[in-house]
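All protein chains but one are shown at their positions in the complex.
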Amino acid sequence: MDPATTARLLITCADRPGIVAAVSNFFYNHGANITALDQHSSDPEGGRFFMRLEFQTPHIDLPHAVLERAFQDMVAGRYAMEWHISYAAQLPRMAVLVSRHEHALLELLWRWSRGKLPAAFSMVISNHPDLRERVESFAIPFHHVAVTPDTKAEAEAEILGLLDGAADVVVLARYMQILSPDFVAAYPNRIINIHHSFLPAFAGADPYKRACERGVKLIGATAHYVTSELDEGPIIEQDVERVSHRFNADELRELGRDIERNVLARAVRWHLENRVIVDGNKTVVFA
Amino acid sequence: MDPATTARLLITCADRPGIVAAVSNFFYNHGANITALDQHSSDPEGGRFFMRLEFQTPHIDLPHAVLERAFQDMVAGRYAMEWHISYAAQLPRMAVLVSRHEHALLELLWRWSRGKLPAAFSMVISNHPDLRERVESFAIPFHHVAVTPDTKAEAEAEILGLLDGAADVVVLARYMQILSPDFVAAYPNRIINIHHSFLPAFAGADPYKRACERGVKLIGATAHYVTSELDEGPIIEQDVERVSHRFNADELRELGRDIERNVLARAVRWHLENRVIVDGNKTVVFA
Amino acid sequence: MDPATTARLLITCADRPGIVAAVSNFFYNHGANITALDQHSSDPEGGRFFMRLEFQTPHIDLPHAVLERAFQDMVAGRYAMEWHISYAAQLPRMAVLVSRHEHALLELLWRWSRGKLPAAFSMVISNHPDLRERVESFAIPFHHVAVTPDTKAEAEAEILGLLDGAADVVVLARYMQILSPDFVAAYPNRIINIHHSFLPAFAGADPYKRACERGVKLIGATAHYVTSELDEGPIIEQDVERVSHRFNADELRELGRDIERNVLARAVRWHLENRVIVDGNKTVVFA
Partner (left out) sequence: MDPATTARLLITCADRPGIVAAVSNFFYNHGANITALDQHSSDPEGGRFFMRLEFQTPHIDLPHAVLERAFQDMVAGRYAMEWHISYAAQLPRMAVLVSRHEHALLELLWRWSRGKLPAAFSMVISNHPDLRERVESFAIPFHHVAVTPDTKAEAEAEILGLLDGAADVVVLARYMQILSPDFVAAYPNRIINIHHSFLPAFAGADPYKRACERGVKLIGATAHYVTSELDEGPIIEQDVERVSHRFNADELRELGRDIERNVLARAVRWHLENRVIVDGNKTVVFA
């Protein structure tokens, strides 16, 4: 697929007969070549309908803005759809917040540098200065914004200022600060966090220590959108690895990092490729 | 989904723009309620197109036969589609061939008896009499057809006679006889075998012994359609489990049976639910 | 390994230098052929030590009782060991409690009938009569003990009476009644439960419904020893399967059953083979 000509439509609406026909007809009639179509209905009777359409734009007969207006008038309005078209040529801007642990950040940097994360990597912000050199070696701006209990509000304001106009998605790659509800509200369903446990088990702090004490036989990690309720946002991806009594808390933590970086990288890629639709407190992932 | 009113359309054709629109339009206009749609293109430029459409029939405006003729005339002919509609109310007839190992057969019997394999279970045929009682306790006919090198042709003829008109799909649940090309040709892409290895590794006989000798760290099983080339047919499903130096060949075999029965049960269910399309020597599985 | 001559020693004690040497010396000097040895120390400094020794008895120079007394006098006493020797020729007696869901019970029956669960299967007890025929077809006694809120104490007394002298281990194969602390105390670390979730996530009732609402991407099951604290006992084994937004609660439940039966069967086998040592609220599993 040529990214220069790929576009993706995401739709959410009440499920009703005829939606697929109406949408695919519209795009076909305007010269779009549909290269992928996924749909999901939470319930054929009275459920919600979700759709992802990937299409190629070269032979479309209208400018983008006109096409979008026509889609709203002729299809989306009729079905009361929430919808959005993304053009892969316009890379989404991605900012990453991180504290001291570099593993999740490095995985993102490495995949991005190999062309596997379709984003404009606009900056890394950290409450510690440690990772500056590493980040700048990828030619990505690094900002150190210290956070103390007393300066938290100012720090968040500073971060919001840095992000303003420069981030379509904010990734928390083990950022060990809790964001205020106002911060979260500024990026609804656009802040992705990696939680170092298999949520909802061990929500909160120190999950590996608690997993070790509880004697679990699998440990995991969870990538989710951040909402104002801590660790309760819609889950995008999870994974686990098998462990045994031989693992102490440090060894769980070390293995956990491998899970975290892979789970986060997958979730970020799916988000960037417009594969995730939020449905209340759940996600539909057209992976 | 009410099975009484569920129908499924499978399509294969050359990929061309407009197919999804044409198909979904046709069914929408005739009152079908589309409840699932999956599609795949092997290559947007000059590739093959595959589609599975699940729809509800209550409000369709035409009798089935008329609808199918109309679909051929108005859509399928235009795109040179291979296609078939299955109605879930007409359960596909399933026959199982087995030798002495009961694990794969039992899994099928157990899932079928719980309503998880949508088939009419027409019979079990075995070249050994051992499993008669077990099979008949599920009220399923059991036929013993002995096979020796000298009587192989007669035995196959007898089996084909038993199957005639009574089997839409034939499952080899560890049937330790090689079927002749003529037998295979009678059920193209409708004979499902479970091979007790992770194909193409260890094709042929005695895979667990050879896996043990090779010192592999994972063992697996493969469900595939049977073709005239032994162990080379289209793969439907595979799975593996981790092993170590502690497993001898018998223990690999024992663990392998758990993999085999699950892999076969998944493949059979997908086939029965019309989720598998054969594409040359590969499968498209809309699971 | 010939079960008729296999014995297994489990040891727990404070970790101190010389334990392995003392134990292996003792058994070597008395003619035992050690065929497996596993050990674990929770911490080389001040931790707990766990050991499993499998040995063959034919050339042992003393009767079992004398050997055991000598081991206590010469080794175990010196290190203040908790220890126990099991002789595989004396099969542990296993009773299963079940309600209506048959999947976990059937898996145990099937594996046991194939010789893969080294136990004397003494009985199945259920608070529903439904599974009588299925159980008795395996020539295993079935007891129906109805339980109502009013008769719970009597029912437990009746069950304890049935188990008395007939059960070394009690398996709850989806038994939907909460056992009283007195019942649990009668079989310390000898009641194995299968919980239909990945504990500690979704402890309590209806885990699949709650997993569906929470939108998790993996579901699991947990086999654990029952303690007086509900769902908090030592975990023996866990496993998970990947799910997606396409699974409703019923489909999660159905997939979950496959996980439950495999996880429970593994945990029971490990227990029967003396591979599990309880360490506070955790387990050491020498699998």
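Going in written order, the chains are labelled A, B and C, and every chain counts its residues from 1.
We adopt the following convention: a contact is a pair of C-beta atoms (placed from the backbone, for glycine too) under 8 Å apart; a residue touches a chain by one contact, two chains touch by 3 or more.
Given the structure is predicted, the values throughout are model-derived calculations rather than measurements.
Every shown chain that the unseen chain touches in the whole complex is listed here: A, B, C. Within the set B:18, B:220 or B:256, the residue that contacts the chain not displayed is B:220.
Mapped onto chain C, contacts with the missing chain fall at residues 1, 17-18, 20-21, 24-25, 27-29, 33-39, 41, 44, 56. Remark: the residues of chain B touching the chain excluded from display are 40, 198-202, 213-218, 220, 234-240, 244-246, 279, 281-285.
Although one chain is not displayed, chain A still touches it through residues 106, 110, 116, 137, 254, 258, 262.
As a working rule, only the chains that are shown with their structure count from here on.
Both chain A and chain B are touched by C. For the pair chain B and chain C, the distance between C-alpha centroids works out to 37 Å. Chain A and chain C have Cα centroids separated by 42 Å.
In chain C, no residue reaches two or more other chains under the touch definition.
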